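The other protein chains are all here in position, but one chain of the complex has been omitted.
Coming up: chain A.
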Amino acid sequence: MLSLIRRQTSVGREVYRAATISVRNASSGPEINKKQALYGDYHYRESIERGRRSYTKRNVLTALALGGVVTGIYFYSLKAVRQEDYSDIPMPPEPSAEQKSRFESTDK
C-alpha cells in the first residue's frame, strides 16, 4: 500500500503522504493514537499547545471549582443522612448456637 500511494500521488505531495502513513504505522500504543485522533488532520502540535496555554490556568481553576462543588455536595449529603441510627427498628433476638451452625452449614 505504501509504494502504491507513492506512485499515484503527485510529486509535491509524495513526502506528505508517505509521512502520514509511516507515522500511523509507527505509532504504538493507544496513547499516541488517541493524541492523533484528538487533533484530527491538524498536525502542528507546538502551535496547538501554544494556543491552549492562555486558557490552561482558567480551565484548571474551573475544574478544581467544579470538583470542589461536587465533592462538597457528596460529603454534605453523607453528613446530612448520618443522623439515622435505626433506633425505631426493633432488634431481632440473638440466634442460639445451634441456629448459627445450621445457618453456616446450609450456606455452603
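Going forward, a residue touches a chain if its C-beta (ideal position, glycine included) is under 8 Å from a C-beta of that chain, and two chains touch if they have at least 3 such contacts; residues count from 1.
Definition applied: contacts and distances are computed from a predicted model.
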Between "GPI ethanolamine phosphate transferase 3", "Multifunctional methyltransferase subunit TRM112-like protein", "Translational activator for mitochondrial COX1" or "Transport inhibitor response 1", choose the name on the UniProt record of the chain that's been left out. "Translational activator for mitochondrial COX1"
Given A:41, A:85 or A:98, the correct residue touching the omitted chain is A:41
Interface residues of chain A (partner: the chain not displayed): 4-5, 7-13, 16-17, 20, 24, 33, 36-38, 40-44, 46-48, 50-51, 54
